[in-house]
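What you see is the complex with one protein chain gone and the rest in place.
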Amino acid sequence: MGALSVRKVRKSYAGVEILKGIDIDIEQGEFLILVGPSGCGKSTLLSMIAGLEEITSGDVFIADRRVNDLSPKDRDIAMVFQSYALYPSMTVRQNISFGLEIRKMPQAEREAAVDRVAQILQIGHLLDRRPSQLSGGQRQRVAMGRAIARDPALFLFDEPLSNLDAKLRVEMRTEIKLLHKRLGTTIVYVTHDQIEAMTLGDKIAVMKAGEVQQFGTPGDIYRNPANLFVAGFMGSPSMNFITAKVCESGSGLGLEMESGGERFVFPAVNGEGLAAWKGREVIVGIRPEQITEVVDSHGDDPRVVRQSLPIELSEPTGPDTLLLVHINGAKVTCRVCPDFASVPGEKMPLMFDLTKVVYFDPATEQRIQ
Amino acid sequence: MQAQTLSPPRSSHWQDTLERILPKIVLAPSFVICVVFFYGFIIWTAIMSMTPSRMLPRYEFVGIEQYVSLFANDRWWLALKNLAIFGGLFIVLCLAMGLLLAILLDQRVRAEGFIRSIFLYPLALSFIVTGTAWKWILDPSIGLQKVLNDLGWTSFVFDWIKAPDMAIYTVVIAGIWQSSGFVMALFLAGLRGIDDSIIKAAKIDGASMPTIYRRIILPSLRPVFFSSFMILAHIAIKSFDLVMALTGGGPGFSTDLPATFMYTYAFTRNQIGLGAASATVMLGIVLAVIVPFMYSELRSGRNG
Partner (left out) sequence: MAENVAGPRLTFGRIALYAFITYCCLYYLLPVTVMLFNSIKDLNELKAGNLMALPRQVTFEPWVKAWSSACTGITCDGLRGYFWTSVAMVVPAVLISTLLGAFNGYVLTMWRFKGSDWFFMALMLGCFIPFQSILLPMAQTLGKLGIANSIPGLIFVHVVYGTAFTTLFFRNYYVAIPDELVKAARIDGADFLTIFRRIILPISGPIIVVTVIWQFTQIWNDFLFGVVFSSGERQPITVALNNLVNTSTGVKEYNVDMAAAVIAALPTLFVYIVAGKYFVRGLTAGAVKG
């Protein structure tokens, strides 16, 4: 076992099952992300790891110790909250050293810890202020400082960046990542923002309706989503889903497409598992960045096809322009270079890189391997 | 913000067990208070009302005998009638006065805070003090009647406080003086809580101010009407101090209210059983007002 082990953990409250059996293992020093939409149970799971909520069944191990029956203060954890939860009547210094004081750490050691933390987070000049006198970003740092000062086995973050404005959020994200690198601590981080999940995590647990939909590295989850939900949840703008019938095409299988009245067939790249689906419909998943303007770098690769489609909408974001087309009745977003983008109403030659396409069973929403 | 229930894990560590039961220990005295001194006593009084107790409690069961004699008592009927008159006028006029004052104060008046504190200070006074002051103001020999007589209006008569069939209205006057400020404060808070943009939208739609008041503002003050009504009804039913100071229940017992009736019979006339019966009837009246209100509150849900 490593730094944190969650084994078959379930949670029921008032007859409703909130968590339906969670299994997660991470090693010392890893950054685990729990990500998912509101109500998926990620915050509840975090509370149970922290000891703030009772575990209905299953076990939680922190640093190889079974902590089910331990109160939060005995679990060697620290937590950073979405609203920072700084003690309003105390100064920053007192806020940081409160937990140490409760544990009867001698004053000299406490002061040393506060200074160390202040240096790491650069909040030395704020030590004598009250929380009400700090900005959002400063409060966030103090909240982290309070956690760091305790030097725990496990850090828990509960959507810490949600209350910050967009720009500050990006800055703090980088700071947290640098902090993790520097301190080498084990972190469990809850967020609903999949960008935070992708950029910060070593391991990601994508959750929905009380279950872990997929557990793996960011790259894993991005390239090989286990089901429709994970595929659509991670990545922004999200993956395009096109329902298409599998047919015969040349020496292999193809996918029937139609757009603007015109029919065409794409080769079913990596579609060995589709043999059983001939004649039936599957859901094809292709990410916007795989649909671009025509460039020459792919040469004659048969897995990269070209097709001209009528453009319906154009959304310039600065670095790219997102174009909206319809294929098989589904909205499909393409990411093109702004210099090459066509105007809505025109037809534009697009290039589809099908090497990374994934297929899903329409009924079970699971990935077809 | 709803507090999430913190249910800490069960633990064998004695400190944690203490932690779990400490909240319950803290609540225990109030729990005792609630169970014993609120509901227990109410039941005790109800039991006493079914005994023939006179000066001392005698616990023999006589059923509703006391209630029968209660409702055969003319003075009790007078007290109930007075309650209806006083209660009805008190509530309606306090609501009207309070609403009027609130609307006036809401018109961006200068020195609003100062004026508001003038309307509200009567609440800081005991009903005894209020009763004493009004008792003399309404006294014909030195009060209002004499003032106007002295100023030249010699035919002015205002001796309600001495007249058995009019005295109850003097209680209304003093009561309104004391409590309308409170209703005003509630209505003012309610008015201030109305979203300005709704009013602006109505004005753009072409509505005039009286219409806006009638169709938009007053309806959105419904919750305030309800809470004020409940509180005023509660004050009216409990009214004891005011009557004792203003008229002493008199002249004779023409300004008796159920509360003074109960006190007189239970504590000065040594008729504990009868007093208990009157107290229980008072409780019934209060419940008859509160329960429908609570019920309708719960049904309409909490929509802020």
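For reference, chains read A and B in written order, and residue numbers begin at 1 within each chain.
By our rule, contacts are C-beta pairs under 8 Å (C-beta built on N, C-alpha and C of every residue); 3 or more make two chains touch, one makes a residue touch a chain.
Since the structure is predicted, the reported quantities are computational estimates derived from the model, not experimental observations.
Contact with the omitted chain, checked across A:68, A:82, A:199 or A:270, is made by A:82.
Taking the complete complex into account, B:143 is the one of B:52, B:143 or B:251 that touches the chain left out. Contacts to the hidden chain, counted on subunit B, fall at residues 1, 3-6, 8, 15, 19, 22-24, 26-27, 29-31, 33-34, 37-42, 44-45, 48, 57, 101, 104-109, 115-130, 132-137, 142-144, 146-147, 149-150, 177, 181-182, 185-186, 189-191, 194, 196, 199, 217, 223-224, 227-228, 231, 234, 237-238, 240-241, 244-245, 248, 258-259, 262-263, 266-267, 272, 275-276, 278-280, 282-283, 286, 290, 297.
Those residues of subunit A that touch the chain absent from the view are 50-52, 71-73, 77-79, 81-83, 85-90, 98-99, 102-103, 146, 150.
Quick note on the criterion: only the chains that are shown with their structure count from here on.
Here the spacing of subunit A and subunit B, counted between their Cα centres, is 58 Å.
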